[in-house]
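All protein chains but one are shown at their positions in the complex.
The letters A, B and C name the chains in turn, as written, and every chain counts its residues from 1.
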Amino acid sequence: MSERVSVPIEMVQSWRYSSGDSMERFSNGIRHKRIEAVKCGNCQRRYLPPRPVCGNCHLSLTEWVPVSDVGTLEAWTVVYLPFLDGRTGELRDGPYGMGLIRLDGSDTTLNHFLNQNDPAKLAVGMRMRIVWRDELHGAMDDILHFEEVS
Amino acid sequence: MRTIRIAGVGETGPVQQDRRSIPEMVLGAVDLALADAQIGHGEIDSVVTASVDLFDGLTASNIAVTEVVGAVMKPEARIAGDGLAATVHGACQIWAHAYDTVLVVAHAKTSMAANGKLTQWAMDPIHLQPLGVNFSAAAGLQANVLAQHDRHAEKRWARLSCERRAAGTSGMAKKLSQSEILASEITTSPLRNGMCAPLGDGACAVVLQAGSNAGGPVLSGVGHDLEAHGLGDRNLVHWAGLTRAFDRACRVANLPPADARFDLAEPSCFYPHEEELFLRATGIDGGTVISPDGGLMAGCVPVVAGMSRLVAAFKWLRQTGNAGKRALVHGHWGPAGQAQAVAIVDGGL
Amino acid sequence: MIREEAIKIPFQYAAGTAGSEFLINLRDHRQLTGSRCSDCERTLAPARAYCPDCGREGLHSVNIGPGAELVSWTIVPDKGVFALVRPDGADTAMLHKLLGPIDDPQPGIRLQVVFREERSGHINDIEGFAIVQENGE
Partner (left out) sequence: MRPVAIIGTGQTNHARCRDDVSQPELVREAASRALDDAGLQPADVDAVILSNMELFEGRALPELWVGEGAFANGKPCMKIATGGTSGTSSCIAGFHQAASGLFDIVLVVGFEKHSEGHTQTGMALTDPFWDRAVASGALGNFALSISQYMAERGVSEEQAARVAVKSRRNAARNPHAHLSDANATIEDVLNSRLLAYPIHLMDMCPQSDGAAAIVVASGDKARKLSAKPAWVKAAATRHEQPYIGDIEQRLLTMRTLRDASRSAYATAGITEPLKQLDLAEIYEPVTYAELAWYEILGFCAEGEAGHLIEAGVTGIDGELPVNPSGGVLSANPVGATGVIRVAEAAAQILGRAGAHQIEGAKTALATGYGVYAWADAVILGSAV
């Protein structure tokens, strides 16, 4: 077999994303540890993240409802495989816990890290609470991870 | 083949920067199109979207818009190309008798990142991308081939750019005189800043519906084509791909290509030399109104571009006195017009 | 609210059969390679696995250049001059850089490929194409 040549090209790219009005309001709330969801006036589903329309009913979402920082673990895993974080170009080492948490007051779940990475200590239905970072800047990583409510 | 009615259109922009999120902006266009067609989401059978992941900075970029285009629990297909190609596919779905009502939606936001940097990632990564070549450079190389044998080309292009800019109502295009354009800075010679369609943000939505032509303009023909990627493999003096796409569309519309006459042409011209390539490839002559709203020179959103021309043609055909007239709509993408799409729209009765 | 988010991902693209041969010949032999299509009787530049027009595979590799003819160019401020050049012996043009200084390039002007001293099997092993002076200097 003759020599195989390949061409390396690194993508270093940034984009300026617009949050939209509802996500801006949500982010401003996060800065003050305040979580709000939008509620569909038809099916009553309360959505996190906030968004312009209810995809099921095709109706604009304008009503805001408060959401707790405590919720129920609906799904969980412990990831062992290191993950290349495209935002930093760095590896995120395992093992780390991840979960889908349904915060009280929301009907959708939030995908986030757990402070627990022992499968034996995780179960669907556990009550979990947000652990905030010390410095809040109005973004999802203001949430450090979730911990079990003791 | 059954008749495809264009039941309604909607568009946002083009604007230099739409501060809304992508879903909010797209929703704006969808709501307008549904209102124009006087139908609700429930009457849409299928959605075809057009977006480019790298332009949006999102993987599977239709995820972001699935909800606002009303595709939850419905069929949706995303074409990564110009919205006019998505329109071609939407028409195929109706002619296939797969669906009766199809919503076609295209979006892009050039305010998110330098488009000239992103289009490098569409070029052959072995031979071209490492050189830093992008769509603008390809346009410069093509324009130069045309200008080599034509001493008046640059002046003519400046005049054409000036006229098109003057006709624009979007507020995006700066009105410039011919001499200001000729004095503007070189972008990719012989092209100058004043000759480049100003890039912006926007979304377009069109409702296609099986039915009769009694209710307004009809999509009577479509065609598309892909040329060789290498600029050196093509004869850059001609858009051969556009000629093939045009011939296909004429065949679909039962028009002999050589004798096809159009009252309106809406070419997608990112640069003025592309209008000349368009005329040459389609044989359109002086009897045709061309880009009365200034075309892309008055404001241009890649991916949306060809569909914005369809919306323009639709609106023109709906104007008093233009019923029953015929329009030719054009979109292209890729370096120097590598990929081409056309649509023929007949005004209703 | 606008947020700027960056990503950083390394990609690596296989040049494939003809692409590898083309790049290796640049690196090891300072030689441009084209492909001869026996169906449409053209020599294509650069080398490729199949004819873009007739689709034929199994093309024959042939040496092309080092002389070439200028087909088109575009001056891009801050980037230099991109050019379409037709290497001697080829029927199609390839895209690369035109080396300066250039006052007034003309189509058909004679060029010569310029290789870099440090070569790694990459399209930029070619520095570009330089104008051949008429007086033979």
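Throughout what follows, a contact is a pair of C-beta atoms (placed from the backbone, for glycine too) under 8 Å apart; a residue touches a chain by one contact, two chains touch by 3 or more.
Bear in mind the structure is a predicted one, so any value in this text is a computation, not a measurement.
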Inset, instruction - Just list which of the chains on display the missing one touches. - result: A, B, C
Inset, instruction - Could you tell which one of B:G10, B:G28 or B:G57 touches the chain left off the display? - result: B:G57
Inset, instruction - Name, in rising order, the residues on chain B that touch the hidden chain in the full complex. - result: 1, 52-55, 57-60, 62-64, 66-67, 71-81, 85, 88-89, 91-93, 95-98, 118-119, 121-126, 222-229, 240-241, 244-245, 248, 252, 333-335, 338-339
Legend entry - Absent chain, residues of chain A that touch it: 1, 4, 6, 9, 11, 15, 17, 19, 23, 27, 47-49, 51, 55-56, 74-81, 83-87, 92, 98-100, 108-113, 119, 122-125, 139-141
Legend entry - Hidden partner interface residues of chain C, rising order: 3, 5, 7, 9-17, 19, 49-50, 52-53, 55, 57
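Assume only the chains that are shown with their structure count from here on.
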Legend entry - Identity of the most central chain, Cα criterion: B
Legend entry - Pair of chains joined by more contacts [C-beta pairs], A-B or B-C: B-C
Legend entry - Between chain A and chain C, centroid-to-centroid distance (C-alpha), Å: 47
Legend entry - Chain centre separation in whole Å, for chain C relative to chain B (CA means): 31
Inset, instruction - Could you put a whole-Å number on the gap between the CA centroids of chain A and chain B? - result: 37
Inset, instruction - Mind pulling the residue numbers of chain B that touch at least two other chains? - result: 19, 57, 125-126, 130
Legend entry - Contacts with two or more other chains, residues of chain C listed in rising order: 2, 5, 7, 11, 13, 15, 19, 23, 122-123
Legend entry - Contact footprint of chain B on chain A as seen in their complex: 7, 9, 11, 13-21, 23, 51-56, 58
Legend entry - Complex contacts: residues of chain C adjacent to chain B: 2, 5, 7, 11, 13, 15-16, 19, 22-23, 44-46, 52-53, 71-77, 79, 82-84, 86, 92-97, 107, 122-124
Inset, instruction - Over in the complex, which chain A residues touch chain C? Could you list them? - result: 2-19, 23-24, 27, 84, 86-89, 139
